[in-house]
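Here it is, the structure in full.
Apart from one protein chain that is not included, each protein chain of the complex appears where it belongs.
So, subunit A:
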Amino acid sequence: MHTSTLIILLLGLMSLAYYFGRKRSLTLVGGKVRDLHSLPSYYGMQTAMWCGIPALILLAFWLSFEESVVTGMVVESLPQEVQNLPPERLDLVLNDVRNLSQGDIVSSTVDQTMQQAADHYTSLMSISHMALFVVALSVAILAGLWAQRTITREQRARNRVEKAINFFLLSSSTLAIFTTVGIVLSVLFESVRFFQQIPVTEFLFGLEWSPQTAIRPDQVGSSGVFGSVPLFAGTMLITLIAMIVAVPIGLMSAIYMAEYASKHFRTLAKPVLEVLAGIPTVVYGFFAALTVAPFFRDLGTDIGLTVSSESALAAGVVMGIMIIPFVSSLSDDVINAVPQAMRDGSYGLGATRSETIRNVIIPAALPGIVGGVLLAVSRAIGETMIVVMAAGLSANLTANPLEAVTTVTVQIVTLLVGDQEFDSAKTLAAFALALVLFVITLALNMIALHIVRKYREQYE
């Protein structure tokens, strides 16, 4: 029996409950709505909520514990020597049992006990599903019936329904907090485990990054070095190149849009420029790897320079193109926020437009522009797909933009994509990197938002 069928049935029951609750409230007063405390539909809604919510909560709990309870029962039925296996071996056995029960072919030959366990598992699962079905539906029906019975004409149905809705609204707004807490906890726990194996100082100040760890303890020469400095240097190099591309172009186009462009030109050019912000980053990555990187490499060969085919330059330039619209739209906002009186004053003294812009508007808008640039920097630091597709993999401590460097996000992706075990320093390192990334971008954002907000207040 599918869970979705159950949910659809519950929804159907809820609409029935709504109908009966509403009807009962009306029959109680003989159709004279005025005698009821609330409108009839509120009685209906109240009944529907009683019918649906407890059953859905039960469903959620049941589904989250079903697997572990059933697995426990299957383990008990297994022979003693299997039960005494170390936990990770036992997990493998259980996995085989699960696959077998779903009819998937397992690589090893199927023996009698495994088949029995799989059958046991299947039957327990189907019993559990049936039980869930019966229990959830009866809870829904009983709670709905009870709610419908207890409707009286003085019952404050509207207030109760509104309280429930209010609770939903409140809990929705706290979800953002839970997300942040979830991010911090999930990244922090794994990072702590990483720092138990690798000292924090080595991670933060080590100059060498080579996360290859030995799979067997007796293997030679691959102990793994986790110094993150080259990664952050690479990230900074690419970010710097991106900013060198994005800031002048973005700022100048914002100035032109705000001060020179005719209305017609503005309505035409602005959305086209903003298309750059809407293009998925994987497209930029493809563009960088397919077109820009070979272009730079060929250009380098023509003038006698060796440019790596995964140069920091290509990734940085393409990232800069991606960031242009952020810089330009943020600067556009702050430039437009500069009051007209300041421009008029400057024109009145005989300054030309460009002089006004350079000497009056830019200084006045500077905090806002700086805030916008900081936001763009944090975006560049956290950007993943462009660097994954266009930057290198080997950690390389260099300031030469023609060489390949690697970045923090590239390493997170390469460490976590593919087969992984969650207790090796190699995979845990990704979480430590993510923690630092999170902290850095968060700090940059806080500073940027603070600057932008503080500046805005001056003219309001």
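Simple rule for what comes next: a residue touches a chain if its C-beta (ideal position, glycine included) is under 8 Å from a C-beta of that chain, and two chains touch if they have at least 3 such contacts; residues count from 1.
The rule is simple: contacts and distances are computed from a predicted model.
Q: Name the absent chain as its UniProt record does, using one of the following: "Phosphate transport system permease protein PstA", "Glutamyl-tRNA(Gln) amidotransferase subunit A", "Fumarate hydratase" or "Cytochrome-c oxidase".
A: Answer from the record: the omitted chain is "Phosphate transport system permease protein PstA".
Q: Tell me which of A:I8, A:V69 or A:I165 is the one touching the absent chain.
A: Residue touching the chain left out of view: A:I165.
Q: Just one of A:I7, A:I183, A:M236 or A:L402 touches the chain that is missing; which is it?
A: A:I183
Q: Taking the entire complex into account, which one of A:M73, A:L349 or A:V417 touches the absent chain?
A: A:V417
Q: Taking the entire complex into account, which one of A:I53, A:I249 or A:V370 touches the absent chain?
A: The missing chain is touched by A:I249.
Q: From the list A:L36, A:M114, A:I198 or A:I357, which touches the chain that is not on show?
A: Going through A:L36, A:M114, A:I198 or A:I357 one by one, A:I357 is the residue touching the chain not shown.
Q: So which bits of subunit A touch the chain we can't see?
A: 64, 67, 158, 162, 165-166, 168-170, 172-177, 179-180, 182-183, 186-187, 189-190, 248-253, 255-257, 259-261, 269, 272-273, 275-276, 278-283, 285-287, 289-291, 321, 324, 328, 352-355, 357-358, 375, 378-379, 381-385, 388-389, 409, 412-413, 416-417, 422, 430-431, 434, 437-438, 441-442, 445-446, 449
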